[in-house]
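These notes are about the structure you will find just below.
All protein chains but one are shown at their positions in the complex.
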Amino acid sequence: MLNSLTLLMALPIIGSIVVALLPKTKETLAKQVALITTLIVAGATIAMAVNFQRDNVDLQFVEKYSWIPTFGINFAVGIDGLALVLILMSTVLAPIVVLAGWNEAHGGRWSVKVFYILILVLETMMIGVFAATDVFLFYVIFEAMLIPVYFLIGGYGTGQRSAAAVKFLIYSLFGGLLMLASIIGLYVMSGAQGGHTFDLQALSQLEMSSTTQNFLFLGFFIAFAIKAPLWPLHTWLPDAADSATPGTSVLLLGVLDKVGTFGMIRYCLTLFPDASKTFTPMILVLSVISIVYGAFLAIGQRDLKRLIAFTSISHFGFITMGIFAMTSQGQSGATLYMFNHGFSTAALFLVGGWMISRRGSSTIADFGGLQRVTPVMAWSFFLAGMSSLALPGMSSFVSEFLVLVGTFTRYPVHAVIATFGIVLAALYILIPVQKALHGPTTAGNENLSDLNLREKIAIAPVIAIIIALGFYPSPLLKVINPASAHVIAQMGFTDPAPTNGDK
Amino acid sequence: MVDLAISVGTTQNPEAILFWVLAPLTVAAALGMLLVKKAVHSAILMASVMINLAIFYIAQNALFLGIVQIVVYTGAVMMLFLFILMLVGVDSSDSLTETITGLRPIAIVASVGFGGLLISLIGRATLGRSAVGLSEANMNGNVKGLASLLFSTYVWPFEVVSALLITAALGAMVLAHHQRIQTRPTQREMSTARFRGESLANAAGLPGPGVYARHNAVDVPALLPDGTPAANSINATLKARGDMLTSGSFELGKVDTSAEEEK
Amino acid sequence: MEFTTPVLNYTLLSPILILLGAALITVLVEAFVSKALRPITQLSITLGGLVLALVQVWRIRNEQSMTAAMGSVIIDGPAVLMQASILIISIISVFLIADTEHFTALAASLPGSDEERQAVQSGNQVTEVYPLTLFAVSGMLLFPISSDLITLFVALEMLSLPLYLMAGLSRRRRLASQESALKYFLLGAFSSAFFLFGAAFLYGYSASVTFAGIRDAVVGSGGNDVFLLIGISFLSVGLLFKVGAVPFHAWSPDVYQGSPTPVTAFMAAATKVAAFGAMLRIYYTSFANAQWSWTPMLTVIAIVTMVFGSLVAIAQRDVKRMLAYSSIAHAGFLLTGVIALNKAGLEASIFYLFAYGIATVGGFAIVTLVRDAAGEVTDLNRWKGLGKRSPWVATAFAGFLLSFAGIPLTSGFIGKFSIFSAAYESGAKSVVIAGVLSSAIAAFFYIRVIVLMFFTDPVEDGTSVEIPSALTSLSVIFAMVVTIALGVFPAPVLNLISDLATFIR
Amino acid sequence: MDAANYLYLSALLFTIGAVGVVVRRNAIVVFMCIELMLNAANLAFVTFSRINGDLNGQVVAFFTMVVAACEVVVGLAIIVTIYRSRRSASVDDASLLKR
Partner (left out) sequence: MTTSNSLVYLIALPLLGATILLLAGRRADKWGHILGTLMSASSFGVGLYQLSQMLGRSNEARPVTQKLFEWISVGTFNVDAGLLLDQLSICFVLLITGVGTLIHIYSISYMSHDHDRRRFFAYLNLFIAAMLLLVLGNSYLNLYVGWEGVGLASYLLIGFWNQKPAYATASKKAFVMNRIGDMGLSFAIMIAFATIGTVSFEGIKEHAHHTSTGALTAIGIMLLVAATGKSAQFPLQAWLGDAMAGPTPVSALIHAATMVIAGVYLITRSNFIFDAAPTAQLLVVIVGAITLLFGALIGTAKDDIKKALAASTMSQIGYMILGAGLGPVGYAFAIMHLLTHGFFKAGMFLGAGSVMHGMNDEVNMRKYGALRKFMPITFVTFGLGYLAILGVPPFAGFYSKDMIIETAFNSGGTKGIILGVVTLLGAGITAFYMTRVMILTFTGKSRWDAEAHPHESPILMWLPMAILAVGSVSSGFLLSRGDALVNWLAPLFEQHGEHEELLAPIVVSGLALAMVAIGVVVAFLKYSRQEVAAVAPENVSVFTKIARQDLMQDSFNEAVFMRPGQLLTSALVKTDEHVIDGAVRGVAQLALGSGSVLRGVQSGFVRSYAALILIGAALLIAAIWVVI
């Protein structure tokens, strides 16, 4: 049985080397190799998930190799429930993205081969970034991930792709550099308190003055808030999503941005519990603003891709709010939300991408009456939309509701305002649904073809997962709960007891 | 200030007089360097500053340096400067109006600030030890003292300086030496070139100094005292070949002087 | 005063002596070997000398902690590391210098004259660059190991003079090249006057010209510190000029742009190592106890330097100028290593210098490859679409740029990380913050170039990429390998540095 | 007689030299001003040598002269070269490279 995270990380790299060795003309073969590799990785991850001990809050599958001993840096990996769920999401999404975007690489700046090399390299980093337990290793991957994405957007995107890629990169680098400053601070402090180390566990034991803690926290948090993205650091996302190919967008919003929220839990909360408490009010306000603001902006978009991007901003607001609500429901809900958002955004982007590539336009107004012309595609989009607006029975409902409930028990006002987001969600989904799928079939849409078998195969598991987890999220929650409870307990919080209205 | 005050025994008063006479002169010469238009005047003023400095060195028990200053600096280096000035054009004069906007006020403020602050700082310095004077160090003579330092303690930099000198020589050569690109033509080749060339105008070379003539060519007849060409002054072969020029254009009064005026 | 017979300890000086010997041989070659044979002879001797010197440096690495040449130089761990770095950088720079396309055929000829044309046609070469390089390298080797002001000054001039000359030897745009030589020379001489004036005051303050003597005076001086501070300030002007720190940086963009690109590579990389080596030594040993006085000064200069360099680089349109400003910014980052004043800072600085130097040579090597009929093309607008036309060259350049930007998995990142953490450790948090922010600004223009190369369509204007000569390829590949290797597995080098990097005082 | 006076003089000459570099346009004059600065430094060395009572300062001054001589050679060679190319020895004319 394959139970090594390092091996898991190595698999896509091996795949990418194979792809690299193929001749340029064998495009289909490159695609097939990429698909098979990602499928193997997904299978291996599922196998690991099966072997994961759910009730054990310690890190599992721990591996540690000395990397740069001078600085006390190790190649250290290990996962808890939180990381497992996110790795699972990433590796399951990867083959779907490859299959769904079978022809995405054509029309790019470079050959098809390069596209798949980038995707596979990115997959390795996606696993690594969630698995890293060494802060330095995390940072390295966190930053290095930008490069393949940058080339994926800039090389294979559409429209203002290079500008969007640059914006994305600069934004992220800026955040990353602030985080670097904080990491340096941690490193130096660890040196003063018993030897340089980047071990997450050891760093979380550091004694820090509250001022120091606040500053270091901000370094991390801003980086993650850019990544997540939290209002008002979000403006790179719509541009990036607008320009990227659908598959890239899925990986970008579905996986990469999760690094931000994942980082908030894994790094901000663990390393700086006191500072996290200090900044919680501010962060919650920003989250609520993100939720409402993202929703309003989504409503106001004319472009399908931008719309989806703004819905994600709203959703990330929920996730952040859940994380900082400091209740087990909020925490578990947020983690589950990360997973679910991955799939619902994937569904939206992939189907949206197919619609756009068929129609040749991403302006919502250019579509019309697709339900009559391409029923399967329309249904897929509709279901994806329903998932996005957190319809009960869809997976995102469970997570969104958990976040709201969890937040409400401690911060009722925030939760109440955030709940208004669900009305706005109905609007931002139903408006494009109406414009694109309903109404008479408008000119230019009459001859669109419906999803082909490949596309159906790609989208089916996504929708299946969305619905299945909507009704039966327990398997995931059982993995997430111990990890969330652990975080909450580490922070010194307990869930608020029922007040009985203080009677 | 107090700490810096040193007594150098009997020479105190003469040195003071020397200083107060020469220092203003030095400063004036230095300022003059800045203010005179002609570069060559600057150079002269520079030389005078250097000589003054040499005197100060000697006054401060640095006899060897004083001599070297005059021999090497004033003698060699300044001569090099003058030499280059000659090369570049001894007449060349600088306009002292400033052309770079804003530079002059900046320069004045910066330099006044710089100099003023520096001098006032020196004034505020204390050394924490009394000045020693060189009488002990120069016990065996200034030159000997220097030599023993130079050839023992500082022998390594002294050796290395030789590399510097080679560099300088090499550099001057790289930039100034016109290497011969083609092999030097032999006498035979030069001669062939003279006569087989397109024109024979220069075949005989230019007329010697003091000769009133613009051509000294074998194909131009000589002029008789009355100004008429002497036909038999031309080689008969040339005449036969038809290479002879008519001498009419060389007669007096018809000389084209435009080339002369151009100079 | 009794005359003591000097003991020079030639083993420790051998790297420099080998180079000086090689230099003398090359000078003789100039005189006695036929023109046709000169280039290859000179190249062999130069490379041979450099490699031999490198071997010698390696051999004396464990004979460290010794002074040599009557105390004029100190050979300790950092000295060995700096010398090795300089030699490695020099070797790959010489690979570039070997490409005759960059140097004027006849320096004495007037630009555009018949003489020049003839010289070009006859295949004449200024092979004098080899001895000049060797002299410069020996000066650079001497600079960071000097332990008294005299040797330091001599070394400073020894490394500068050949560079002044080499700056003016460009084959194309000779007027600009000569101008850069003039500027470099005038400003260099100007700054060395400051250096010397500072040295005078240090001598006045400490009654000694040795670093040890100055250090003793700093530790236990009776008077006030006026002379010390004047000395430190003016000496710093000279040193900061060499490293290109604001406001003493102004020469570097012009000189980098005007010089023949191999020379630019050589001086950008090697001079920085040498100058910072000397700076580190003098600040870490002599001035360490007067830290209070110079830390604020250097902090301000470091911050201004990084921010200025990064900001102005954004506005550049010429790749060499951009790299020049980037090197100014890097000087700022490197200054944080001086400010750190701890062992970590020293180690980090050495690592950074080496990593940066190698990447710089690599970067300029790429610049030499992008040409049109009139020579190198340095206008960034004409680099558009390079990634399309020559993906490997563009990728390599992107790699060097990413290293400059400090992206993880490149040597630049490890360097930045280690140098900032050292500075943070010493409490210089403001520098770290400024460093991080200006890194973000800097990232902007590195990325812009990458965008230009990869995401912009090529303009058909005859710009092409020269098929690199074997030597140029070698230096690019070497630089790339080192840049990546130091980014991914820096441990061996870091360990070596950590073992060796302690100044003896 | 106060040795400090020499230092004042030295500082003054150094400043004048520095100003000369900034205000004069003829490259040779500029270079002479730099020489003036070096001489000022030498004066300081000699003075300090006297104050400190050892000859090291004088040795430095001696080295300075040698080095300055080398520098003059190189410098003047460069100036001559540029003069030949441009027929001008003004440093302001050499401003192709900027911004």
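We call the chains A, B, C and D, going by the order they appear; numbering starts again at 1 in every chain.
The rule is simple: a residue touches a chain if its C-beta (ideal position, glycine included) is under 8 Å from a C-beta of that chain, and two chains touch if they have at least 3 such contacts.
As the structure is a prediction and not an experimental result, all values here were calculated from the model.
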item: Chain not shown, its touching partners among those shown; value: A, B, C, D
item: Which residue of C:351, C:444, C:478 or C:503 touches the chain not shown here; value: C:444
item: Of D:7, D:76 or D:91, the one touching the omitted chain in the full complex; value: D:91
item: Sole residue of A:14, A:285, A:430 or A:491 that reaches the chain not shown, by the stated touch rule; value: A:430
item: Full-complex contact with the absent chain, from C:126, C:196, C:282 or C:312; value: C:312
item: Interface with the undisplayed chain - residues on subunit C; value: 182-183, 186-187, 190-191, 194, 224-226, 229-230, 233-234, 236-237, 241, 247-248, 250-251, 253-254, 293, 296-297, 308, 311-316, 441, 444
item: Contact footprint on subunit B, counting only the chain that is left out; value: 100, 103, 106-107, 110-111, 113-114, 117-118, 120-121, 124
item: In subunit A, positions touching the absent partner; value: 170-171, 231-232, 234-235, 293, 296-297, 299-301, 327-329, 332-333, 369, 371-372, 375, 379, 386, 391-393, 397-398, 401-402, 404-406, 408-409, 412, 415-416, 419-420, 422-423, 425-427, 430-431, 433-434, 437-441, 471-474, 477, 481, 484-485, 495-503
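Keep this in mind: only the chains that are shown with their structure count from here on.
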item: Leader among chain pairs (count of C-beta contacts); value: B-D
item: Rounded Å distance, subunit C centre to subunit D centre (Cα mean); value: 25
item: Sites on subunit C at which at least two other chains make contact; value: 107-108, 150, 154, 157, 161, 164-165, 168, 204, 207
item: Residue list for subunit B, restricted to those that touch at least two other chains; value: 118, 122, 127, 137, 145, 149, 154, 157, 161, 164, 167-168, 171, 174-176
item: Topology of the chain contact graph, where touching chains are joined (line, ring, star, complete, other); value: other
item: Subunit B to subunit D touching residues, read off their complex; value: 1, 4-6, 8, 11-13, 15-16, 19, 23, 26-27, 30-31, 33-34, 39, 42-43, 46, 49-50, 53, 56-57, 60-62, 64-65, 68-69, 72-73, 76-77, 80-81, 84-85, 87-89, 92, 94-96, 98-100, 103-104, 107, 110-111, 114-115, 118-119, 122-123, 127, 131-134, 136-138, 142, 145-146, 149-150, 154, 157-158, 161, 164-165, 167-169, 171-172, 174-176
item: Residue numbers on subunit C that touch subunit A, as the complex places them; value: 347, 387-388, 391, 402, 405, 407-409, 413-414, 416-418, 420-421, 424-425, 429, 432-433, 436-437, 439-440, 443-444, 447-448, 451, 454-456, 489-491, 494-495, 498
item: Interfacial residue positions of subunit C with respect to subunit B in the complex; value: 1-6, 8, 13, 16, 20, 23-24, 27, 30, 68-73, 106-109, 115, 118-119, 122, 124, 126, 128, 131-132, 135, 138-139, 142, 150-151, 154-155, 157-158, 161-162, 164-165, 168-169, 204-205, 207, 221-224, 226-227, 230
